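Missing here is one protein chain; the remaining ones are kept as they sit in the complex.
Our next item is chain A:
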Amino acid sequence: MALYNFKKIMVVPTSKEFIDITLSKTQRKTPTVVHKHYQIHRIRHFYMRKVKFTQQNYHDRLSQILTDFPKLDDIHPFYADLMNVLYDKDHYKLALGQINIAKNLIDNVSKDYVRLMKYGDSLYRCKQLKRAALGRMCTIMKRQKQSLEYLEQVRQHLSRLPTIDPNTRTLLLCGYPNVGKSSFINKVTRADVEVQPYAFTTKSLFVGHMDYKYLRWQVVDTPGILDHPLEERNTIEMQAITALAHLRSAVLYVMDVSEQCGQTLEQQLELFNNIRPLFANKPLLIVANKCDVKKISELTEEDQACDKLLAHRVDGKMKGKKVHDVLNRLHLAVPAKRDEKARPPFIPEGARIGRKTMEVDAPKRKTERDLEVEMGDDYILDLQKYWDLMNQDEKYDVIPEIWEGHNIADYIDPDIMKNLEDLEKEEELKVKAGEYETDEESEDEEMQEIRQLAKQIREKRKLKIVCSKDKDVHGPRLPRTVKKVERKTLEKEMGDLGLDMTGKDDSHYAVNARRSRSVGVAKKRKREASVVPTSRTRSQSASRPPRDQSGVRDPKMAKQAKKLMKNQQKDMNRQGKKGEADRHVFDLKPKHLFSGKRKSGTNDHR
């Protein structure tokens, strides 16, 4: 119920932290860039967003605080009273009220400033408005410092309260300080309450749990109560009183008969009488403690306390209205007797025997543990002797599991031999039918030769491709016929291809080579500057004149042709073009170097 929420209350930050968190969040989660030259609605929207975002954040967190903290009217009166005792109801309500007011104020501030910002006409003005708004909101938060601190402390303490369920079975220990309540709870439950010889060791309520009659019981240990009127009681005692007042439980009033606690029996009785009104409607037991020190006939034990409480609770329930409804619906139907034949309830043989053996503690079967104890060091845990196999003598076999990467368990099959036989028959048939014949007809000579040739061809091709890639020629390429081919390479290549190149001295190409060599040598001495060097290869036929001489009759015409050529090139050269095909348009004033502000940079790259 409300119990659980105490641990789930969100941490309440200090006011400074709160402001820091919200402001940094605003900065991170809203856009940060705005310029003077943006449109005014965009600037306004930008700043309004910031104001609203901050307001939203504050609002959310404060609302969360308000909902997390329990309302004293909504929780069980035991807890309400306990909180009152510990934290002062008024202070608590005030703190939460302050938080609420702060929340509303922040909302109002934001509304106002957003309204004002609609009329902001410049970036500067909007910015000032936003500053003012955020500033006011943060001031409001600064003023809440005290409340926030108080609430944080309350939260921490609340989360550490023991989880006492006000509705279940409870035993409440009360009495003077130092009578032995905490020792009792330590003995009876797993709680570990501090026990010391001085009074008021226990300063708050402690809970332990124990089992009795298959039920869970809460045992609540309280700080000791002194004998003075209610108004003069301090916080610690008030906790005990609260517990007494609100928890429906069995009360164990512990008395110290040995008077070790520092009070006489009479004083303890006095106290008992004083707080008697609190015990109304609760089963009460007086526990005389520390009787080992001073013997007195012991009164009661926990058993009686629990039984009494149970009876009391059942009584209470019976008297309650709800039970009547249930009772009405409960009706034990007994079949009417048909005839005189007795029909006792049927109890199966096994159950009857079982019941008998339970009652008579018959000697059980010898367990492994007994064996172990008997044999001591010689004992070996041998589970295989219980195995139930077809042949009992195979019990101690080592069972193989894996063979050559296969699980044997996958192959186990009672019919495996039959299947294997079928498979082998099938295999035989297949072999007979010739499925496994490798029809690799050994290829005849011709085919082998063809393969050989194909291989050579492929190699040669690859080689050629690699060679041509190696050449790596970018730009205009000279035609093949311009290159001079050596006689040696020609003859070698053709020889590789299988032709007979011996004795080719008077072949066409050899003759030409000799002729061109002699001609070239002579020309070198008599070359004039104006004559364009004609490049002719030795392999080229002499009957084909170079292009700048074909169709030219005499030197005069050649001169004129040359002049025409130069004239045509003048224009292109002046414009710095590479040739008549060069149509490139230069970008002398690129936009990115001539536009925009020149902040820190040069015109080279800006």
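Everything below uses one rule, namely that a contact is a pair of C-beta atoms (placed from the backbone, for glycine too) under 8 Å apart; a residue touches a chain by one contact, two chains touch by 3 or more; residues count from 1.
Heads up, the rule we're going with is that contacts and distances are computed from a predicted model.
Peer 1: Can you tell which of "Autophagy-related protein 13", "Probable ribosome biogenesis protein RLP24", "Globin domain-containing protein" or "Integrator complex subunit 4" UniProt lists for the chain that's not drawn?
Peer 2: Of the names offered in "Autophagy-related protein 13", "Probable ribosome biogenesis protein RLP24", "Globin domain-containing protein" or "Integrator complex subunit 4", the absent chain's UniProt record gives "Probable ribosome biogenesis protein RLP24".
Peer 1: From the listed residues A:Q39, A:N281, A:T367 or A:N391, report the one that touches the chain absent from this view.
Peer 2: A:N391
Peer 1: Have a look at A:P229, A:P335, A:P348 or A:P414 and name the one touching the chain we're not showing.
Peer 2: Reading the full complex, the residue touching the unseen chain is A:P414.
Peer 1: Just one of A:D73, A:D211 or A:E435 touches the chain that is missing; which is it?
Peer 2: Counting the whole complex, the residue in contact with the absent chain is A:E435.
Peer 1: Please identify which residue in A:L269, A:M494 or A:L593 touches the non-displayed chain.
Peer 2: Per the contact definition at the top, the residue touching the missing chain is A:M494.
Peer 1: Check each of A:K29, A:K71, A:R458 or A:K559 against the chain that is not shown and name the one that touches it.
Peer 2: A:R458
Peer 1: Footprint of the hidden chain on chain A, which residues?
Peer 2: Residues of chain A in contact with the hidden chain: 388-391, 394, 397, 399-414, 416-417, 419-420, 422-424, 426-427, 435-436, 438, 447, 450-451, 453-454, 456-458, 460-461, 464, 494, 496-500.
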